[in-house]
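A single protein chain has been removed from this complex, and every other one stays in its place.
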Amino acid sequence: MRRFLDLNDFTRAEVLDLLALARRLEHKPEPRALAGRILGLLFFNPSLRTLASFQVGMKRMGGDSIVIQPGQGTWQLETRSGVAMTQTAAEHVREAIPVLASYCDALGIRAFADGRDLASDLAETQFAAMAEVCEKPLVNLESAMNHPCQALADWKTLDELNVPEHGKFVLSWAYHPRALPLAVPAAVVHMAAMRGMHVTVLRPEGFELPAPLMARAHAAAAGSGGSVRETSERAEALQGAHVIYAKEWGSTRHYGQADRDALLRAQLTSWCVRDDWFAGAAQACSLMHCLPVRRNVAVSDEVLDGPRSVVTRQAYNRLPAQMAVLHRMMCTGTGL
Amino acid sequence: MRRFLDLNDFTRAEVLDLLALARRLEHKPEPRALAGRILGLLFFNPSLRTLASFQVGMKRMGGDSIVIQPGQGTWQLETRSGVAMTQTAAEHVREAIPVLASYCDALGIRAFADGRDLASDLAETQFAAMAEVCEKPLVNLESAMNHPCQALADWKTLDELNVPEHGKFVLSWAYHPRALPLAVPAAVVHMAAMRGMHVTVLRPEGFELPAPLMARAHAAAAGSGGSVRETSERAEALQGAHVIYAKEWGSTRHYGQADRDALLRAQLTSWCVRDDWFAGAAQACSLMHCLPVRRNVAVSDEVLDGPRSVVTRQAYNRLPAQMAVLHRMMCTGTGL
Partner (left out) sequence: MRRFLDLNDFTRAEVLDLLALARRLEHKPEPRALAGRILGLLFFNPSLRTLASFQVGMKRMGGDSIVIQPGQGTWQLETRSGVAMTQTAAEHVREAIPVLASYCDALGIRAFADGRDLASDLAETQFAAMAEVCEKPLVNLESAMNHPCQALADWKTLDELNVPEHGKFVLSWAYHPRALPLAVPAAVVHMAAMRGMHVTVLRPEGFELPAPLMARAHAAAAGSGGSVRETSERAEALQGAHVIYAKEWGSTRHYGQADRDALLRAQLTSWCVRDDWFAGAAQACSLMHCLPVRRNVAVSDEVLDGPRSVVTRQAYNRLPAQMAVLHRMMCTGTGL
């Protein structure tokens, strides 16, 4: 495997195979599998789980990593093509990426959405500019519209919870003071559809997922016996749910317009997941969230501290899921 | 050993045992003792010695570590319970700590005093909120009112200097432009008392150590044949001292009141340790300081560059002292 950029680049069987490898590495560690291998981690945005779990994952298999954070001890990097670099960025990714790749055995890159132009973000303009000049294996640590590591870990969590393959999966919008990127909702809707689930996207008007993202999810559902739909009717959406996956994201109607987004979301503070959201859900319904989560803003203390919350399990599963990806990318079997 | 949060949690014999292990690891390295072990280091505040020595300590024993610094490439973390997280902090320690703990074999946490409410800081409100949700072994890298790693290293330094067990130990307040936390004075007074020393806390009026901290030190002295007292009379305090331990801290009379603290300390710039402070001290009297120290503000060049200063020796001893702690926590003897 040379690249792990999008779950959609893999067949369902290939994903199941990765998940099997994740479980194997969890239960039968391979402390020398990546001996001598070095992963370069390039973070254009903050991170807790990704930053920690990728470093730990490499070390748990005998490899190691370096972390580069533009703007934090490293220059700002330019991603746009053809510009005269007269502003803050002192270096272009067309130099920085090949250089880092020449030092390392693989790279991981995190670059959030620019958040100004929806079409540009849907096209993954920034990430693609970097992927294009990277000749080493590459992992997407979260791009404008994708977070395949989160999706893979979440699939593992669903399996561990014995959530029915064709169960009901509700991705619910949740309140946040600011517009957040669409990467996780995009990746999670697609993942749940690919797993075979009946997916409902529950969101207020103005926060519809962009059509290309829904189309991807529909296509994935078609191949797995699942389904995908969107609604703003909360009670009906939550009825019989096996999973409520809460996530904050920005208005797509007012994408890139902070003022209009703010006006719209100011009326939506009631979209904080509370115990009563689970009234009509399946008895074993779990609360998922990719973290970080603002307590009592997006999800209440009672839910996060209660038995339905599996958020720390999800976060833990980042580790074995990513170890499977790294193992598949860099393990040559020689153990060096 | 599951936790190293406070020297007061251990008997004198247990501390002596840790110090013996520190000396053993120094003279007879165990480069594979912690092979495969990973320490997560979470710094809410800046660090030089702690940051460097914990990373090096793990590597010297074949283990490794990761560093997480909220606000520097990682989100700000909330520690208060029950609040609606509408401000800067994007994540709560109730999620972040269990997640990091799930990746690592042990955690270390640094979280300085909030500096607003003395009672809250004495209760270690912030640190306790994190320790409560950490299920892995945990090290205190400096909390509101404690710094057990510094205390353990300083005890080792006192032993190496052959400072008499019941010698005279003077903790002297020193000038600093701002109010600094009480963690080191609290830990050091307690450590010296626990070692059996006759401790004098020399400080200007308004900078008395809080009663609970003095009570802890008194109790420790009672068990070791030492004693503890406070004074503002410098000449008398320094008479016959075997050690002068300089440290800057904030006014306790005006705790959390920066303006009133500033007025008080503005008159105290003469509290810079100079050669003449040692006039009446014991001939071999040493100058200790935990670092960082502002030269010619808290301690003069002549003292720091002179033969009495053991400050870099103290800092070096952080390494073997902490290696003993980590070894006791994580070494299973199997060498993996």
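By written order: A and B. Residues from 1 in each chain.
Assume contacts are C-beta pairs under 8 Å (C-beta built on N, C-alpha and C of every residue); 3 or more make two chains touch, one makes a residue touch a chain.
What you see is a predicted model, and the numbers here were worked out from it, not measured in a lab.
**Student:** Return the single residue from B:49, B:234, B:265 or B:327 that touches the missing chain.
**Tutor:** That would be B:49, which touches the missing chain.
**Student:** For a quick check of understanding: of A:7, A:52, A:104 or A:290, which residue touches the chain that isn't displayed?
**Tutor:** Touching the chain that is not displayed is residue A:104.
**Student:** By the contact criterion defined above, which parts of chain B meet the unshown chain? Give residue numbers in ascending order.
**Tutor:** Its contact residues with the unshown chain are 31, 43, 46-49, 51-53, 55-56, 59-60, 64, 67, 69, 72, 177, 291-297, 301, 304-305, 311-312, 315-316, 319.
**Student:** Which chain A residues would touch the chain omitted from the figure, given the whole complex?
**Tutor:** Residues of chain A in contact with the hidden chain: 36, 38, 40, 64, 66, 68, 72-75, 78, 82-86, 89-92, 94-96, 98-100, 102-104, 336.
Basically, only the chains that are shown with their structure count from here on.
**Student:** If you average the CA atoms of chain A and of chain B, how many Å lie between those two points?
**Tutor:** 40
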